[in-house]
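Below you'll find the structure, written out as structure tokens, and then a few comments.
Only a single protein chain was left out; the remaining protein chains are all shown in position.
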Amino acid sequence: MAGNSIGTLFQLTTFGESHGEALGGIIEGCPSGVVIDFDFIKKELKRRKPGQSKIVTQRKEADEVEFYSGIFEGKTTGTPIGFVVKNTNQKSKDYDHIKDVYRPSHADFTYDEKYGERDYRGGGRSSARETVCRVVAGAIAKLFLTDIKITAYTSGVGEIQLTKKDPIDFNEIENNIVRCPNANLASKMESLITSVKKEGDSLGGIISCVIENVPTGLGEPVFDKLHANLGKAMLSINAVKGFEYGSGFEGSKMRGSEHNDAFTSSKKTTTNYSGGIQGGISNGMPIYFNVAFKPVATLIQKQTTINNKGETVEMQGKGRHDPCVVPRAVPIVEAMAALVLADFILLQRRFNS
Amino acid sequence: MAGNSIGTLFQLTTFGESHGEALGGIIEGCPSGVVIDFDFIKKELKRRKPGQSKIVTQRKEADEVEFYSGIFEGKTTGTPIGFVVKNTNQKSKDYDHIKDVYRPSHADFTYDEKYGERDYRGGGRSSARETVCRVVAGAIAKLFLTDIKITAYTSGVGEIQLTKKDPIDFNEIENNIVRCPNANLASKMESLITSVKKEGDSLGGIISCVIENVPTGLGEPVFDKLHANLGKAMLSINAVKGFEYGSGFEGSKMRGSEHNDAFTSSKKTTTNYSGGIQGGISNGMPIYFNVAFKPVATLIQKQTTINNKGETVEMQGKGRHDPCVVPRAVPIVEAMAALVLADFILLQRRFNS
Amino acid sequence: MAGNSIGTLFQLTTFGESHGEALGGIIEGCPSGVVIDFDFIKKELKRRKPGQSKIVTQRKEADEVEFYSGIFEGKTTGTPIGFVVKNTNQKSKDYDHIKDVYRPSHADFTYDEKYGERDYRGGGRSSARETVCRVVAGAIAKLFLTDIKITAYTSGVGEIQLTKKDPIDFNEIENNIVRCPNANLASKMESLITSVKKEGDSLGGIISCVIENVPTGLGEPVFDKLHANLGKAMLSINAVKGFEYGSGFEGSKMRGSEHNDAFTSSKKTTTNYSGGIQGGISNGMPIYFNVAFKPVATLIQKQTTINNKGETVEMQGKGRHDPCVVPRAVPIVEAMAALVLADFILLQRRFNS
Partner (left out) sequence: MAGNSIGTLFQLTTFGESHGEALGGIIEGCPSGVVIDFDFIKKELKRRKPGQSKIVTQRKEADEVEFYSGIFEGKTTGTPIGFVVKNTNQKSKDYDHIKDVYRPSHADFTYDEKYGERDYRGGGRSSARETVCRVVAGAIAKLFLTDIKITAYTSGVGEIQLTKKDPIDFNEIENNIVRCPNANLASKMESLITSVKKEGDSLGGIISCVIENVPTGLGEPVFDKLHANLGKAMLSINAVKGFEYGSGFEGSKMRGSEHNDAFTSSKKTTTNYSGGIQGGISNGMPIYFNVAFKPVATLIQKQTTINNKGETVEMQGKGRHDPCVVPRAVPIVEAMAALVLADFILLQRRFNS
């Protein structure tokens, strides 16, 4: 209830700071009997891992997850799954120089205002390192959601944006380090990130996600609509500034006669501006949405800012940082989508007598 | 927990269908001693009311709220506030012809898939008539939030969009029936709605919102970030397809060096691409965000669709409908923002010893 | 979250004060398709109703419930069920004399300490009149729990206690006005209540409850154990001071060799000291428990007490009050049991794929 849990029946609660002893979490409500493929979990973690390519942060983290409960003889037991990811490469010293400094567009100032106390090392709790727990839990949610296919990909890096006329191939996504389903654009995005990194500057971008084979009936109106909870889950990811599903912001410019999705006799629709959701409930068509990420706040440039006394100070990002978070955030978007869907599936089962 | 509540400490739970006896709700957790200005609540309801102008639905509803508890001698007592809004103008007969029909881009099909049973009259629970309860609760939240100023307005109707170069004046908003802070654009939007209405077609649009005088420290990372809960609240409003705050989707194209908000010595920032929120917590700068609405699904045109047996049928919207929901949704956006802020203020008080 | 809701998936939220306009509630999560027998609900309300016999309060209340939503053509639709019970016989004037007085062992003082503001008429929110909403919701839960049989009865009034050697007959319960399943004891209890009433004094008592035909697997360890949530539900009823299930307090004096319930080959047990619950989960045997009620705090005698300035004052109960709440609390105990079971049944369904 205090901000570190997500989900009602399939629920993740997390703990952990960027440079503390460890991060971890508790997955509650995963039904019993789910076969746990530990290699799959490792693979998911590897997609998010620092140091995976030349365009991401070079922090070296093992990112090995230890499971402490809830799994017995390779299957879930229905009891809570406790897990821990130890921090192994904390260069806390890197952060002594910013102990009292409020970095621009970071959460240093707001955490101080909220809590009074703060673990300043590497952003502490506000660091995106926290998302490692989301990927662990999301991987387990995916193992539960055997029939549903969730595919996220990079559709924008800075000004380079995938448009409707660019062909996409989901098989291409993991073939390039930006995770774009169009090899040509992927290569342009990679070049852009490389060049912006050299300048010590940073980039934002957009991740798109498609969810296929969703059963009908998921979502809990009027407040926990499927897209409302999806949107919240995405907005809770570090650096996210926007969420749109189906026709999204562009849809607001259309006429109803154009936007309405006509039903076919097989209870599918000919178009899918609804994005697979009507009245907050899945209609069986693919769900798709976009998530906007702001450019990374840490720059390898000198910046003027203030310290906690309000005095003007100069600072320069050291540490090891991503010039663009989007490539590593792709598995995080998928993980959050999996958690939301798993929760709605369990909620909907209350109507199965 | 089952979708009809929002908020943790300042919580609204609602009930009611479009053409049932009544709608209503329970507001839990409003602190005691809040002076209830019943005229203000009426005024807020009037801004949402059907029939308020020629460009909205002509359904005639008194929209009178009756309070049954939690208010004593003009002040809240801290106990739950129960309220009811009776339906007075239910023309249920209008809906007999769509009893078994799945209207395109409505929730008829998905409600049937989810629940099996459905009050088909006027959309039942999926109707935006439910938002009358949100406006009642939002008005009470506003009375609690005496120092915070929440201003929503229409910034887009179809292809007509307010841009950065158009001057805006908040005093203008209630002077025109589309609720646009620029009189010139307001008049264009009004014309567009009128002409599209004549064609029996419908429009979408965008509502923008600015929240001023927000205390620092509001928001509960890592999942209940201020913008994540705001986003969810907005996405839970009928017809909403997207949410962005601060620099939003456009921000994803910027460089970090351009996007970072520099601090001044007074702990304010020179720019505000962060939209008043850093790390999910308010920083004291104005919060601002945009909400995208799809075009209304009900058309006064013939449409081909299916019935609940999957048979193709022809249907035509009768009933009384808005050609564009945006003008009436302005107070709803404000209400949801007020509810989210009230909740975060109470949550933050747990740290006040 | 703020004290006026119970249940996770089958959830009741209530509002209302003793002498306000109305009381009511919202039942969320009741599955669709439950046939609503309105006569049954009336009958349940009648069992709790004031004025039903000479040994209960003579306040005259119609106690008619109006349903506003969630029921369509006689069946639930799965959407929230809003309901209201109007107060028709508020003699608020009766309470002017205690406006500033803290009645002994009432909640006047504590409500003032907690909220600062208080509707003093008839105890306001702290009045047991609030339980009318519990009986409405419990009746609907019972209609959902078609196979489960919940039977509560009076097993103690003051010093008169049903013992193991007294024969009991559930058919007898509604044949006498104290609701005791032994006619002989019932008549002694009735006499005791009548005589204590004449003295202007009051009595406590005990209600026992048996739940038969419970499916196995209900309960959510480790915190939401079946008996833990049952206990909480009972302790939330006005005037309750204790809860025990199965062997209860007496069981604490037994040896393990005597207390252990041996399994039979049909997965039943020969004894049932466990009270149908092992490890917080139902085992299919009958659940049984006892609930202790304190003597009513309102006396028709002069009492010395203090007012809100801490000054000593004399007061005398006027109003209309029960000399013993136990007979009218029998349906309330059943209602709370029904709500808890309905919730656990829905929770358990999350494991039914």
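A, B and C are the chain letters, set down in written order, and residue numbers restart from 1 in every chain.
One rule holds for everything that comes next: a contact is a pair of C-beta atoms (placed from the backbone, for glycine too) under 8 Å apart; a residue touches a chain by one contact, two chains touch by 3 or more.
The structure presented is a predicted model; accordingly, all values stated were derived computationally and were not measured.
Displayed chains that the missing chain touches over the full complex: A, B, C (touch as defined at the top). Across C:Thr146, C:Ser236 or C:Gln316, the residue that sits in touch with the chain not pictured is C:Ser236. Where chain B meets the missing chain, the touching residues are 1, 8-9, 29, 31-32, 78, 346-347, 349-353.
The missing chain lies against chain C, touching residues 1-6, 8, 14, 102, 104-107, 109-111, 113-116, 125-126, 130, 156, 158-159, 161, 196, 201-206, 216-225, 227-229, 231-233, 235-236, 241-249, 251-267, 269, 273-275, 277-284, 290, 292-299, 301, 303-306, 310-312, 347-348, 350-351. Even with one chain removed from view, chain A keeps its contact list with that chain: residues 1-5, 7-9, 11, 13-17, 20-26, 28-29, 32-33, 66-70, 72, 75-82, 84, 114-119, 124-125.
We take it that only the chains that are shown with their structure count from here on.
With centres defined by CA atoms alone, the chain at the far end from chain B is C.
Rotation angle for the C-alpha superposition of chain A on chain B: 180 degrees, rounded in steps of 5. With centres taken as mean C-alpha coordinates, the chain found closest to the middle of all protein C-alpha atoms is B. Our note on geometry: chain A versus chain C, Cα centroid distance of 46 Å, whole angstroms. Averaged C-alpha coordinates give centres for chain A and chain B that are 26 Å from one another.
Centroids built from CA atoms put chain C at 39 Å from chain B. In chain B, the positions touching at least two other chains are 1-5, 8, 14, 114-116, 125.
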